[in-house]
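Of the protein chains in this complex, all but one are displayed in their positions.
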Amino acid sequence: MGTQKRISRSAFLKVVGAGVVASSTLSTLSGCTVSTTAKSGDGGGAGNENALNFYNWSDYVNPKTTIPNFEKEYGVEVTQDFYSDNEALLAKLQAGGTGYDVIVPSDYMVSVMRKSDIVQKLDRSRIPNFDNVSADFKGLPFDPNNDYSMPYQWGTTGILYNKKELGEISSWDVLWDTEYKGEIAMMSDVRETMGAALKLLGYSLNSTDPEQLEEAKQLLLEQKPLLRGYFASFEVRPLVQNGDVLLGHVYSGDGFLAIAENKDLDYAIPEEGATRWVDNMAIPVGAEHVDNAYKFINYILGAKAGASLTNYTFYGSPNEAAEPMIKKEILDDPRIYPPPEVFERLEVIEDIGEATRKYERIFTEVKSA
Amino acid sequence: MAPVTIWLGLFFLVPLLLILIFSFGRSGVYGGITLGFNPGNYLKVFDPLYLEIVGRTFVIALTNTLLCLALGYPLAYFIVFKGHRWRNALILLVMVPFWTSLLVRAYSWVVILNGNGIANRTLQFLGITDEPVTLIFTPQAVTMGMVYSYLPFMVLPLYAALEKLDVSLKEAAQDLGASRWHTFWRVTFPLSMPGVIAGSILVFIPSAGEFVIPNLLGGSRTVLMGNLIQQQFLQARDWAFGSALSVMLAVLLLGAIMFYIRRIGTDKLEGV
Partner (left out) sequence: MGESKGGPIYKGLGKIPDRALFLFAGLVYLFFYAPIFVMVFFSFNENRSTQVWGGFSLKWYGELLRDQSVLDAFKTSMIVGVTATAIATVIGTLTALALTRHRFRAKTFADSTIYAATVMPEIVVGVSLLVFFVAIQFALGITTIIIAHVAFTISFVTIVVRARLSGMDQSLEEAAQDLGANPVTTFLRVTLPLILPGVMAGALLAFTLSFDDFVITFFVAGVGSSTLPLKIYSMIKFGVSPVINALSTVVLVATLVLILGGSRILTRREKT
């Protein structure tokens, strides 16, 4: 028995020994702040000059043209990885996950990232195509001088509904109508759902006023019994398409995908106002292929690239110069390119700093109720 | 061999130690952590809203464990004692569905359980219901989903434990006139206890950290510890609080397990 015990014991002691080593390593580390600045990566595109590491949302480029054309024109090899959540992107970059040269954060996330030194200041002189961007998309609240980001695609959030059954819809309050109990689906995104409640109350969806937030909370608590649940936008889509739910809170793109499959459906931007969201390109601090990053951003802002993106994704392009090349059916669709009076009612989501946690807590309370 | 084991042991312990350290830190407004000694994060946990979530999580984890045991034991028993030469295939067949993405399977459940899905159509066909019943995005759907996700965690250890049972013990009991039931409760089940304990732990613990199923199958209407912790690291950008919650969860779960093991008796764990 003796020798066998020794083997097993030694294997175990090694694990314990590892623990000791780990603790001592950590005690030396624990004197520091866990930095939120991304460190320069050692891996990924190791020293390859003609590479670009692009971190994007899935299915957000035209597979036939966007990247292949860029690669041909500039002789750069692009590696595209995907994420599906702004917050996950932030957490990964904050924990030090690097290697990417261009990322695509949404509006408020640009704010968060620039305030926590995750993205670097842009040298606008290297992005001449910025002139192509329409005035409505320059200098948005989350990045007043476009020092850190360049707009990529934009859309709205609204209501996808069965027009055949419900007729025309124009207000958020339909989502609170007890007649449709069990047939309403809201988004699980805290800013969007709180935003809908705040808009219905006539407030800004960036409000930090405690009273207004409390009112929104009450409204959401009232709504909960009427709901099927809180879902991601893309989950709401099949629910409305299938007829399981009559009213769904969705991003514009999901709305249009559903309408393409089911002609009974329609997408509405409520009259009280809604979200205008904008996804943007930015360069993380510590990016390895900064030159190629600038080339890429400038390329996307070119008229041709901008048009081919929109023609594929059916999201709006912030690129005025691209308009002549965008499919007419898209340009003419008031739901994708809303007329000025509707456009005015749209609000961009901004970072609200500390109040973010208040929103989170309210939403947790509502979901727990 | 030695340096490799040490190295890997390191990575194994790192999350545990780092989280402990983070839980005493202070979260930046935009995420990240400043290290220090700040027990305030733990105090934040004692908020009725969060305590309710903790309580609910435990109840669900416990229910899930019991259900998995009730379903998993007979299945493991069947595979080991009635499977004969198909034993290996049968146990592998239990795992095969789980090599398909959980996301794909969860969305398939939505299709099965929704308004005009197979489940409802079958119920109406059999005359049990007249109209579609709401099956999906309910607490019951979450329960079913959790059992679905964790059943293999119960079946595998049970299989491992039952498989080694000396068949001759059972035959001896029966030769001595014991009935089948008797043999099971007095001989088989007690000897399989290490498997029962291992399976219970492997289901109970991860169940308490579950966050995907309540969202996919429950319409995000049930908030569990897993969801709460996930939120703290992502949307709320409060890593310190998220870490404190994780530590509390770990302590509570470990406490529960130690209590469980002590009650059953450590000897049963060893089967000595």
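Going in written order, the chains are labelled A and B, and every chain counts its residues from 1.
Note that in this section a residue touches a chain if its C-beta (ideal position, glycine included) is under 8 Å from a C-beta of that chain, and two chains touch if they have at least 3 such contacts.
These numbers come from a predicted model, not from an experiment.
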>> One chain isn't shown here. Among B:Leu66, B:Ile112 or B:Val133, which residue touches it?
In response: B:Ile112
>> Going by the contact rule already stated, which one of B:Phe24, B:Phe137, B:Tyr159 or B:Phe241 would touch the omitted chain in the full complex?
In response: B:Tyr159
> List the subunit B residues touching the unshown chain?
Replying inline: 5, 8, 11-16, 18-19, 22, 71, 74-75, 77-79, 81-82, 84-89, 91-112, 118, 148, 151-153, 156-161, 163-164, 167, 170-171, 174, 179-180, 191, 194-195, 197-199, 201-202, 205-206, 208-209, 211, 225-226, 229-230, 233-234, 239, 242-243, 246, 249-250, 253-254, 257-258, 269-272
> Of the residues in subunit A, which ones touch the absent chain?
Replying inline: 1, 3-9, 11-12, 15-16, 19, 25, 29, 34, 39, 41-45, 53, 57-60, 79, 81-84, 88, 91-92, 95-100, 232-234, 237-238, 241-242, 253, 257, 261
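Just so we're on the same page, only the chains that are shown with their structure count from here on.
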> How big is the gap, in whole Å, between where the Cα atoms of subunit A centre and where those of subunit B centre?
Replying inline: 32
>> With touch defined as at the start, can you tell me which subunit B residues reach subunit A in the complex?
In response: 2, 5-10, 12-14, 17-18, 21-22, 25, 28-35, 49, 52-53, 110, 114-116, 134, 137, 215, 218-223, 228, 231, 233-238
>> Which stretch or stretches of subunit A touch subunit B in the complex?
In response: 11, 14-19, 21-23, 25-26, 30-36, 85, 87-88, 90-91, 94, 112, 115-116, 182, 185, 188, 190, 224, 227-231, 238-239, 242-244, 353-354, 356-357, 360-361, 364-365, 367-368
